[in-house]
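Heads up, this is only part of the complex; the chains shown haven't been moved.
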Amino acid sequence: MTHGICLIGAGRIGRIHAGNLAATPGLALKYVVDPVADAAKSLADELGAAVTDLDTALADKAVHGVVIASATNTHADLIERAAGAGKAIFCEKPVDLDLMRTAEAIAKAKDAGTPLLLGFNRRYDPDFAALKARIDDGSVGRVEMVQITSRDPGPPPVSYIKTSGGLFKDMMIHDLDMARWLLGEEPTHVTAQASCLVDPDIATAGDVDSAMVMLRTASGKLCQISNSRRAVYGYDQRIEVHGSGGMVSAGNRLESSVRLNTGAGERDDKIQHFFLERYAQAYEREAAHFRDILDGRTAPLTTGEDGHKALILAEAAAKSFREGITVAL
Amino acid sequence: MTHGICLIGAGRIGRIHAGNLAATPGLALKYVVDPVADAAKSLADELGAAVTDLDTALADKAVHGVVIASATNTHADLIERAAGAGKAIFCEKPVDLDLMRTAEAIAKAKDAGTPLLLGFNRRYDPDFAALKARIDDGSVGRVEMVQITSRDPGPPPVSYIKTSGGLFKDMMIHDLDMARWLLGEEPTHVTAQASCLVDPDIATAGDVDSAMVMLRTASGKLCQISNSRRAVYGYDQRIEVHGSGGMVSAGNRLESSVRLNTGAGERDDKIQHFFLERYAQAYEREAAHFRDILDGRTAPLTTGEDGHKALILAEAAAKSFREGITVAL
């Protein structure tokens, strides 16, 4: 059975999802909706879909799923409308930058009985999935300490920073979700420290660009996260999980396996540049996961509720940093 | 412009090519031809192509290219027929196990003016392509010595061995092609040594399962190749190129970047199992290269002539091993 899909948002991440939705057996990208008519048309043409408006798409019974890749401040409304129309939802993170609004939208989807898949893409990365599988099969015993390194190659424009919700909600939220997933327990204590080291304009905009967080769960598991808006050597995405029986880690992916030896030492190839390269396979697998949800074969691995809980941690981290205290949840 | 393609051969490698041809923008898999009707039908159905016979396919003007993935002993005839019909050709290696027959078929394609792309897939592997790019950009100076390791995870059935032409023509021929490509010069001397270490039935069938070859070019460049039909740790495909200014190497790809540390030492994930996994991207890029050839934008990177020259080296290696001499070409 093939599920018709409506994509909302034809920007950078929308285009990624569109390509994967079109290539996933069992899904058919039927509509593209975007207020920017040119962007919608160009993307729809490329993939054999039609441009339409949201009402039309939601009224179409052949549309089983809605993929929301529009601006963050439209997510909650769109979730509610799609839920109202009984469509399965795949929404880019976050649901909303506001906790209350997030909870409302999730509740609407829940009431409507429609699945809500939230785009925490990293859980679909093959390397991190393999890491999780090793935890689950007991390879390292009981999980005790988690170390997450997540650094972007360079900072986004300050204009983006201003509407992003700040580093904790915009960037670290991915790592907070990974932490919850890997710890297998909810953090009860959050402590943060941060700085503006990369670009003083980010400080002027009221944000930080370098941050660290420590989490502690009820049973005493610990987690450290390290974030920076700059890593000149590429998108640095690494995780270590220490357990009673050993350590399992996942590293960066390189552009190739080529190594060069000259007088200066052995040089590996570059780390993949940014998330579009590193998480290309994760996005593919996310689309396939949405298909499996539509088929009724599985429930979402990353839910609105996961988004809500990660947002609570992000807010706690921001508060901890502001007030110089460990925030107990 | 979209080029209609006819695929001949719906076996294992044919299915790989079919999937890639169908997914390559600019190509349309129109026909599948295979004497085994069920195999042809199942593959054609899966990808929206039609089953037909060769005459029909060759008579169809919308068919611009023919992809030959049938049994080795049919290749030369099919090349000649496709060339006669004026179709561009993408043929799995080898053209033929016989040098004379190989030369004839190549000549026919040449006379017909049709491009003949021979499936030396490894040149399309992103890692080996990156290695070659480093050589070409002068990163290691003048190439002096090349080291090629190529080991299969396990031996094929003896029934396959019997019709394979033997290890030198069947397996090492890939490495001989890589050697020519990386040395940038034709070998003038070939010396081989070999054994049957893996399976005595292979010796009974008149073949070897472990072999080494040394090549020397006119300017004195040297190359070593090491082959085995068995590597219990996975498909071992590595290359080192030593030049006046350094060394560049390309290694194996692992199933994931996950590492496990327990009391026994740090363990990387497994090497990808075999050629379908390791060279998946190479096959994709090969299909895209065929599209570029059909577009008239490039000439084949791996030609019938390359197949002919590699076969000469393989025969020289077999002779060297048999007679205990270095064969001068």
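Each chain gets a letter, A and B, in the order it is written, and its residues are counted from 1.
Throughout what follows, a contact is a pair of C-beta atoms (placed from the backbone, for glycine too) under 8 Å apart; a residue touches a chain by one contact, two chains touch by 3 or more.
Just so it is clear, the structure is predicted and the values come from calculations on it, not from any experiment.
Because every chain is the same sequence, the assembly can be counted simply: 2 are drawn, and the full complex in the file has 4 copies.
Heads up, the rule we're going with is that only the chains that are shown with their structure count from here on.
The centroid of the Cα atoms in chain A and the matching centroid in chain B are 40 Å apart. Contact residues of chain A toward chain B in the complex are 23, 126-127, 130-131, 134, 139-140, 245-253, 255-263, 269.
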